[in-house]
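Every protein chain of the complex appears in place save one, which is left out.
Coming up: chain A.
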Amino acid sequence: MSAPTEATDIEAGLLDQQLTAGRLQAAGQWTLFWHKFKKHKLAVLSLVIVGLIYFVALFAEFLAPQDPAKFDPRFTYVPPQAIGWFVDDGAGGSRFQPHVTGFDIKVDAKSFRRIFTPKPSEIIPIGLFVKGQSYKMWGLFDADIHLIGPLEKNKPFFLAGGDRLGRDLLSRTIHGTRISMSIGLVGVSLSLIIGMILGGISGYRGGLVDRVIQRVIEFIRSVPTIPLWLGLAAAMPKDWPPLQVYFSILVILSLIGWTEIARVVRGRFLSLRSEDFVIAARLDGVSEFRLIMRHMMPSLYSHIIAAVTLAIPHMILAETALSFLGLGLQPPIVSWGVLLQDTQNLRAITQAPWLFVPGICVVVAVLSLNFLGDGVRDAADPYAK
């Protein structure tokens, strides 16, 4: 009885395979791309994480429980609070009420450190979508709803602890996400423009132009980046407004970042130039502009996306290192690197190890961007085995 079923199963399987194969042959490039990308499980997971990180960056004001600049010296290096779920209802039972607890604060007479002991009796109820400090969403309109926070405004609420000035580290890290991740994205777009133009010319024209551009790229890549970045950053006048500093740092990072993209674009152009369909189009009398835009570019997109994804983590690491050394972004701008400046003080981190939180964010962001870029690069050639 079982044999025939098995046979039909196999037949069904074969049929299915043929169908899939047929669909694959007829599928467009992006379908193939996605098909291959899905197989790289780590890359798919990374795509989700990167998406989440950019979501946080986009809605920083709403997601952060507090104003990142709000300070309160009473809560210098306050430890992270844990969320409790149930409270005594006074009649021996308990009821559901998410909360954090307040602190007993004592100042050590000798070291002047503040010593925080959780006070279970002081319950601070918390909730979702609570009214808190008002902010200007994207600098456009006023709002005061925060995703999470204490029901009563101005009660202490430090899920990731406090820093030197008693500012909420979680809120600061969330706002830092916006700056650090946008430096990566905007910086890469700048590198992309330079890299595409120079790499394209280099690969398409060949000859002397190609040789000159290649020498320039080799030279730039042989200069130790940090001393050069630092030199350029140090030359910035100290009285520039933060926004101008931000864009200067972007330009400085892109000055070197474009070389990798140019290399990828050039390599693809070189190999495409002698492809049959390109020669056919050229012999047909297609204009140069149309040849590049209509015929060559489509087979470049996925490679460029891969190169860009792999370039973003470099930008993020560079910005972090520069700001960490005090020559990149300056407070009051908050980026992960600026936040990590606080960890330079050994006394501070032994007292408040949660100052490492922005560092963990850097590692997670860079790791997932790297995996994502790897997945995209592997999928970029859907016709390879």
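Operating definition for what follows: contacts are C-beta pairs under 8 Å (C-beta built on N, C-alpha and C of every residue); 3 or more make two chains touch, one makes a residue touch a chain; residues count from 1.
Quick note on the criterion: contacts and distances are computed from a predicted model.
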{"item": "Undepicted complex member, UniProt protein name, chosen from \"NADH-quinone oxidoreductase subunit D\", \"Putative DNA metabolism protein\", \"Branched-chain amino acid transport system substrate-binding protein\" or \"ABC transporter permease\"", "value": "\"ABC transporter permease\""}
{"item": "Listed residues A:Thr76, A:Ser254, A:Ser335 or A:Asn370, member touching the removed chain", "value": "A:Asn370"}
{"item": "Which of A:Val78, A:Leu198, A:Leu230 or A:Met315 contacts the chain that the document leaves out", "value": "A:Leu230"}
{"item": "Where the unshown chain meets chain A, residue by residue", "value": "219, 221-228, 230-235, 237, 313, 317, 320-321, 324-327, 340, 343-344, 346, 349-350, 353, 356, 359, 362-363, 366-367, 370-371"}
